[in-house]
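Okay, handing you the structure first.
Let's look at chain A:
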Amino acid sequence: MPDDPKASAAPSPVPAPPAAGEGVTRRGFLSWIGVAWVSFSGALGVASLSTLRYFFPNVLFEPPQTFKAGFPDEYIAGQVDNRFKESFGVFMVRDAGVIYVLKAVCTHLGCTPNWLEAEFKFKCPCHGSGFYISGINFEGPAPRPLERYRVVLADDGQILVDKTRIYREEKGEWQDPESFIVA
Partner candidate 1 sequence: MKRIASLVVAGCACAALGMVPARAGSIVGKVTYAGPAPAPKTITVTKDKDVCSREPHPDETLVVAADKGLANVVVYIKDAPAAPKMAIPAKNPELDQRSCKFHPHVQIIPAGSTMDVLNNDGILHNIHTYPKNNTPVNQAQPKFKTRMSLKFDKPDTVKLTCDVHTWMNGWLIVAPHAWYTVSGPDGTFKLDNVAPGTYTLSYWQETLGSQTAQVTVPATGEAKADFAYPAKK
Partner candidate 2 sequence: MPAKNEEYARSLPLLNKVFAWSSLGLLAGTVWMVWDDYYRPWKRVQREFHALTAKKTETAIQQAEQAVDQNALKQIQEDLKAAQAQADQRKREHDALREKLDRADVLVFTTDTHYKNTKSIYDATRFEYEELSHQNSARAAEQQEKLRKVESLLAEYKLANEKALATQAELKKQEEAILGAEKVLEKKRADLFAGVERLQKKLAAVEPQGFLMKSFEVMRNAPLVDFMAPSLKIQQVVPNGQNKDINFLTIPRVDRCQTCHLGTDQTGYENDPQPFTTHPRQELFLAGKSPHPVDKMGCTICHRGLDRATDFFDAAHWPDSSEQQAKWTKTYDWAPKAHESSPMLPKRFVEASCLACHSGVVHISGAAKWNKGRDLVERVGCYGCHKMRGFEGLRKAGPPLTRLIWKTSPDWAAKWVENPVAFRPATWMPRFFGLANNSSPEEVARTREEIRGIVAYLFEKPEPGGFPRLPGKGDPGKGEKLITSVGCLGCHAIARLEKTPPTLRRRFGPNLDGIGSKAKPEWIYAWVKEPKNYFPETRMPNLRLTDQEALDITAYLTTLKAPEGWEPGEAAPNPPLLDRLVEQQLRARMTAEEVQAKMASFSEHDKEVYLGQRMITRYGCFGCHLIRGFETTPPIGTELSEEGSKEVDRFDFGYVKIPETRHDWITQKLENPRIFDQGKVKTSDEKLKMPLFNFTPEEREMVVTVVLSFVKEKPPLSSTYLLDARHKALEAGRRLVQEHNCQGCHLLEGEGQEIRATIARKMVEEEGIGEEDADSRAVAFSPPFITGEGARVRSDWLFHFLKGPTPIRPWLAARMPTFGFTDEEADTLLRYFTALSESPFPFETPPPQPFPPGEMAAAKTLTSKDYFNCFSCHQQGAKKPEGDPSGWAPDLALANSRLRPDWIVDWIKDPQKLYPGTKMPTFFDPASFDTSGPDDVLGGDENLQIKALRDYLLTLGSARMGS
């Protein structure tokens, strides 16, 4: 049905200016606008938080922090094993009846020490700090011994190295049963 042009000839009436407090009660007004702003800010809040969460990836493509390092009998007593030095930055040491994992980072300025088989010590190439096979510093500028990582035996009998937990000798943490495994 065609509209009657005359019917809409006049502009639609402009609604009365709803001056504050008029027409609607202040309370009603407040509650609608209140609900609106609260939920709007709520939504913005959730969105912001989740955007913040977005910055924490769920998976990493770095070498894993825990890894299996074979079976205890793969390590020879009295030797420092370099096999995971490059991939995981650790020395595997079997000495004095225990196996422990030294973090391959010099406590002086963070270089990677080398194990000198002939001299039977760790030597940092940067500033010459020296460490015994136990990781205790004895020469050079290093202020404290090398750190050890947590190491346990996994269910399948393999050595499980956990780099998220560090044991420091000067805090007496090398007594902790998870800082070494008896072999």
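On the choice of candidates, all candidates are chains of the complex that A comes from, given by their letters.
Worth pointing out:
The working rule: a contact is a pair of C-beta atoms (placed from the backbone, for glycine too) under 8 Å apart; a residue touches a chain by one contact, two chains touch by 3 or more; residues count from 1.
In this text the structure is predicted, and so the values were computed from the model without any measurement.
Note on this complex: chain A touches candidate 2; the remaining options among 1 or 2 do not touch it here.
The touching residues of chain A, counted against candidate 2 in their complex, run 14-15, 17-19, 23-24, 28-29, 32-33, 35-37, 39-40, 42-43, 46-47, 49-50, 53, 56, 58-59, 61, 67-68, 70-71, 139, 155-156, 158.
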